[in-house]
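Every protein chain except one is present and positioned as in the full complex.
Chain lettering (A, B and C) follows the sequence in which the chains are written, and residue indices restart at 1 in each chain.
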Amino acid sequence: MVLETDPRAEPETIGHRVKSALSVPAVAFFKLLDVPFRWLQRLLGIGSMPYLFLLPNLAFFGLFVIVPLFLSLGYSVTGGTNLYLGERPYVGGEQYGYLFQCENYTDPATCREDRFWKAIFNTGVFVFFQVGFMVLFSLVTALILNREIRGRGFFRAVFFFPVLLSPVVVALIWKWILLRDGVLNAFLVSMGLDRILFFVDPTWAMFWAIFVSVWAHMGFYTLILLAGLQAIPPDLYEAAEMDGTKKERVFWRITLPLLWPNMLVVIVLALIKSVQIFDEVFVLTGGGPGTATQFIVQYIYTTGFANQVQNFGLASAASVVLGVVLFVLTLVQLAVTRRKDEG
Amino acid sequence: MAYFLRKSVAAGVAAFGLMASAALAETELRIAWYNDGIEGEVMRDILDKFEAQNSDIKVTLDVLPYKAILESLPVQLAAGEGPDLARVTDLGGLSGHYLDLTPHVSDPAYWRENFGPFLNWMQPVGEPEQISGFMTQLTVTGPYVNKTLFEQAGVNMPGENATWDDWAAAVNDVAKKLDIPIPMAWDRSGHRVAGPAIAMGANMFDANGEPALVDDGLKAMATTLYNWHQDGTMAKDLWGSVSGSQYLGANEDFANARVVMYMSGSWQIPQFAEKIGDAFDWWAVPAPCGPAACTGMPGGAALVALKTTEHPAEVGKLMDYLSSEEVLNEFYGRTLFIPGHLGLAESGVDFKTDDPRAKHALETFAGAVPGISPVAFDLQGYVYNRVMFNALISRLGEAIVGEMTLDQAFERMTQDVEKEIAEKRRDG
Amino acid sequence: MALAQTTASDRSVTAFLTRKREGGQWHWTDVFTYIYLFLGVLLMFGPVVWLVLSSFKTPAGLLEFPPTLLPLGQIEVQVEGYDDPLPLFNVTMEDGSVRELAQIRRIGIMSQMVDPADPGERISVPIAAREPIREMRVAVENYVDPLERFNFLRYLQNSVVVTLVSTLITLLINSMAAYGLAIYEFKGRNAIMLFVIGTLMIPVTIILVPAYLVVTQLGMVNTLWAVILPGAATPTGVFLLRQYMLTIPKDLIEAARMDKASEWAIYWRIVLPLSLPAIAVLAIFSVMWRWNDFLWPLVVLTRNEVYTLQIGLNAFQGELDVQWHYVLAMTVVTLIPVTLVFAFLQRFITTGIASSGMK
Partner (left out) sequence: MTEILLKNVIKAYGTVEVIHGIDLAVNSGEFVVFVGPSGCGKSTLLRIIAGLEKITSGEVVINGEVVNHIPASERGLAMVFQSYALYPHMTVYKNMAFGLENSKMPKDEIDRRVNEAARLLQIEPYLARRPKALSGGQRQRVAIGRAIVRDPKAFLFDEPLSNLDAELRVTMRKELAALHAKLGGTMIYVTHDQVEAMTLADKIVVLSGGNVAQAGRPLDLYNRPQNTFVAGFIGSPRMNLMEAKAVANGSGYHLNAGPQTVEVPSVPGLSDQSNVTFGARPEHIEIVDEASADVNATVELSEQLGGETYLYCNVDGLPQLTVHQLGQLPVERGETIHLRFDRAQMHLFGADGNVIANGISE
C-alpha cells in the first residue's frame, strides 16, 4: 500500500512495538474506568471533576503524611514513650522549652540539649558549603557538557549515574574507599604520604560528607542547568561573536543572566534537600567524630527512634521546628518561582 | 518486555496470595531473628527437626537486620504488632512485652534450675518469678591478644591478675618493637567499658538501687581510656569516629594483625576462627584487673516469647524443645557460643571446632563467668542499662575527640541518664 | 567567583599554549574541558567500579592492605600424604634462595613447610620469610551463598512487585492530581498547590513513628501494601507532572471537549500521552525511590516472605559483625537493575529531565 511506503509515515521501531504491547493493558484499564467517571461527570457536573481527579492522591497523602504530621504535633506536647497519643501524658510546651533552654545561644555547650544545637549549627555549615559547591560544580559541569564535545551523551550519562544510586549505597561505596585501609589511603601510602584517618578528623569528616552528597546529586542539578543553557538562543552567542566579545565576558554578560532562573531553581531545590540531609552522611560518618557531622534529621531520628527510651515527644518537637524551617524555605522557593513565572 | 511484565505481575499476584494462604494450614510461629554469624543456619536445622516432630506447628525464622531488632521491634511491640518470639539484646528494656512461659512450659523447675541467673535479666519490673526465655548466647566481655606478635617481639604476656596498666605497657612494647599501628583497641560500646569500670570500683547504682553512673571508679576507667587515646595506646578510629552510642568493632583490624590487644568479647570466636584461622595465634586472655575486681560484663542475646503471640501453648512447646539440654548442646556447640545453660556450663559443651585457638578462647571466657562481679550482673539485669551505656559511650566519645572536657562529659552523662529515665517514668 | 579567578590567572598560560599551537583555535577552556571530563569520568565511575571489583574478593582479601585491584586468592596445592590442599608460599631460605613451598601448619612464629615436589621432607621456616603465592580468584560465593542461603529470589520478587505496583499507582494518582491542578481552574486550587509544595520536602524520617501507627491501624503491617501505599502520593511527582502539563496547549483540551470527549477521556487519551516524557521521568524516579527504599520497609516489614531486597541485604549487618563480602556483593546485585534501566533509557531519562525538568 501507498501508506506503508511513505517515507514520512510512522516508522515501526522496536520501541514503538514495545510501547504498543505495554499499552494494551493500560488502555483496557483506562477504558474500564471510563464508565464510572462518565457517570460521575454526568451526575456531579464538570465543575467537580478536578476534585475527583485530586481525590485519590489527596486521600493517600492525607492518610500517610498529613495525619502523621498532626500526630507529630500531638506527640510534641506530650511526654513518655507510649506510642498511642491518648495514653501519653500532656506536658504542654515542656519539650519545646527543653530544646530552647540555653544559657547562651551562640554556644551549644551551654544548652540543655546541646546536641540539638550542635546539629543545627552543623546543618548550617553543611548547607552553606554543600549548596555552594553543588551549584558551582553543577554549573561548571553543565557549561562543559554544553560545549561541542564528542560523546556528549556519554559524559552526560556519566555525571548523572550517581543520582540513581540509593543513599545507603552511595555512602557504602565511599566509606569503602575512605576507610583506614581503603583504596584512597593505599594511594596516599603508595605516594609516600601518611595515611589520613578521614573519619577521625572533624574537618575531613565534614568535607567528605559534603563531597559525597555533592557527588551523588550533582548530576540532577547539572541537567537542569544544561536545559537552561540549551534554551539560550544561539544567535545571541553569534551576535556576541560578531561583536568580538571575549568568551569570559560572554559568560558573565549573556550566559549567566539568562541562566539565572534555572540557577534559582537549583539553589532552592538544593537548599531544601540539603537541610534534610540524613541517610548518606549517617551511613558514611555515623555523625562523627563526636558530633561533628550530626545533622538535624539524625538528631530527630536518634532521639525518637534509635534510643532505648524512644523519646517521641522531644523528637517531634524538633521535627516541628525543622518543619517550620522547611516551610519558610518552601515559601521562599514559591516566591522565587512565582517571580520567574511572571518574568 | 511484555512477557516479562506479565510474568512479574503474575508473580506479584502470587506473592500477595501466599500471605493469605500460609495462615490456614497449621499453627505458624514467627521468630524475629538476627545473625552475627551462622547461628541462623543452626537454628533453622534445629527448627526443622522440631517441625518434623510437631507436624502441626510451622516455625518461620525471620532474619532481620540487627537495626530492625534494635529500632523497629520496640515500636512494633508498642503498637501491639509483633512476632511470637524474638531474639533480643535489650533484655530489660523490652521486658514489659515478654510472655510469662511458666504456665506453658512442661517443667518450670528445669528452667529455674538451668537458666536461673539469666531469667532475672528478662524479668519485668515487679515480676520476679516470670520465665520469659533463655539466652541463645551468653557473652562475656574480655580481651584477645595477638600472641604471635608477642612471640615475634619477644615480649612476655602479662599473666593472671595483671592490671590494665600492665597490659597497656606490654602491648605498647610489642607495638613499638614490631611497628604495629594500634597497640590496643576496644569496641566502641558502653557495655564493653562497664566491665573494666566495675573492676576499677564503679558501683553503677546508689544505695537505693537508683542508677548512679558516674562515680570514682567509672571516672578512673574513663580517664584511663581518655589518656590512652591521647598517648596513642588506642587509635581514635573507633571511639573518635561516629557519634552517639553507635557500635564500632575493631575485629577487622585485629584480624589483619594491626592490633595487639583487642577488648571485645566471646562472640568474636566463630568469626575469628573463620577469618583469621591459623594466620596468627589469636588468644583470649582473662579480664585484666582493677583495684575492685577482675571482671568483664556478661551479656548476650535471649530468645524470648512475646505477649503478641496468639499461640502461647505452641510457643511453650517450642521453647521446651529448644531449651532442652540436648538441643542447646547442639546449638552452642555448632555456633561456638558460650552456653547460657548452667547444666551445660558445668558439664561442658561439645564445641564443633578443631581450632585450638577457638577452643582456648571458649574455655577462657566460659571460665571467666564465675569471676564476674555481682555489680556487673546487676547492671546487666537493670531495665535501663542501655540508657547508661549510651550516655557513657556517647559522652566519652565526645570528650575523646575534644568537643568537651572529661569533667563536662561526666556531668552530661549524669544529665542524660536522668533525662531519659525521667521521660520513661512519665509513662506511669 | 572561583571561575573568575581561574579566568584571570590562566590567561598567560593560555597565551603560552596557543602560541605553541601556531594559529590553532585552542582556548584555555578547551584544555580545561578535557581534563575536567577525564577526571569526571574517573571520579563518577571509579568508585562504582571499585565496589564491583571489591565484591568479588574473599573476606580475607577484603581485609588486605594495601588493597589489590583485582580479587586474588592464595593458590592451594594437593600434596601427597595430606588430605586437604595446602596453601602455597614463596619462601626466602636462609641462603637467600627462594623456594615454592606448601605450608602444613604454623606453630607460633615458625611455619612447617613441605616441597610439593618432594613431600617426604619437612622444612621449618620463620613466618616472616614466607610470602603467599596468589592468583586471581573471583569469590563468586559472595553472590551464590546469599542467593542460596537466603530467600533472595523471594526478596527480589518482592522488590520487583513493590517497585512496579507502587510506580504504577504513583503514576496513576499523581498524574490524575497533576491533571486536576493543571487543566482546571477551581476553588482551592492555589491552596492545594501550596500544600503540595509545602510538603514537597518532608523527609519520611521525621514522621516515621506516627506513619507507622497509621499503617498499623489500617492493618497493613507485614504486607507489601504497607510499603506500596504510603509513598504513592508523592508531592514531587504531582509538582513535576503539573509543571509539564501546563505546557500542553489549552486548545487541545478544548478541541477534545468539542470532540465529545469526557473529562476522563481527555485525561487519559490526550493529556497522559502528551505528558509521556514527564511521566517517564517520574517513573524513573519512582523506580529509583522504591527500589532503594530502606528505612520505611525496615519498620513495617518484619516477615521473611515480605522482605524486599534492601532489607535482605542489610540482614548481613549483625549486632557485632558486618559480613562485608556479602554486603558488597548484594549491593552490586541491587545496583544491576537500576544500572540496566539507566543504560537502556539514559538518553530518554537525561533529555526527559532536561525537557520536563522542574520548570
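For this structure, a couple of remarks:
Definition applied: a contact is a pair of C-beta atoms (placed from the backbone, for glycine too) under 8 Å apart; a residue touches a chain by one contact, two chains touch by 3 or more.
Computed from a predicted structure; not experimentally measured.
Which of C:D118, C:E131, C:E148 or C:D259 touches the hidden chain is settled by the complete complex: it is C:D259. Between the chain not shown and the residues C:L147, C:L246, C:L274 or C:L345, the one that touches is C:L274. Residues of chain C that touch the chain left out of the display are 249, 251-252, 254-262, 265, 269-270, 273-274.
We take it that only the chains that are shown with their structure count from here on.
Counting contacting C-beta pairs between every two chains, the top pair is A-C. Centrality annotation: C (chain centre taken as mean Cα position, compared with the mean over all protein Cα atoms). Comparing the centres of all chains, each the average of its CA atoms, the largest separation from chain A belongs to B.
Averaged Cα coordinates give chain A a centre that lies 17 Å from the centre of chain C.
Averaging Cα coordinates per chain places chain B and chain C 32 Å apart. Contact of a single residue of chain C with at least two other chains is seen at positions 63-65, 209, 213. Shared contact sites, meaning residues of chain A that touch two or more other chains, fall at 83, 181, 305, 310. On the chain C side of its complex with chain A, the touching residues are 2-4, 7, 27, 29, 32-33, 36-37, 40-41, 43-45, 47-48, 50-51, 54, 63-67, 172-174, 176-177, 179-181, 183-184, 186, 189, 192, 194, 197-203, 205-211, 213-215, 218, 229-233, 235, 238, 262-265, 267-269, 288, 291-292, 294-295, 310, 327-328, 331, 334-335, 338-339, 342, 346-347, 349-350, 353-355, 357-358. Looking at the complex, you find that chain B touches chain A at residues 1-2, 5, 70-71, 74-75, 78-79, 90, 93, 235-237, 240-246, 248, 252-253, 256, 384, 386-387, 390, 397-398, 400-404, 408, 412, 415, 420-421, 423-424, 426-428. Of all the residues in chain B, the ones that touch chain C in their complex are 8-9, 11-12, 15-16, 18-19, 22, 30, 32, 34-37, 41, 60-73, 75-76, 79-83, 89, 148, 151-152, 247, 249, 251-252, 255-256, 258, 265, 267-268, 271, 274-275, 278-279, 281, 301.
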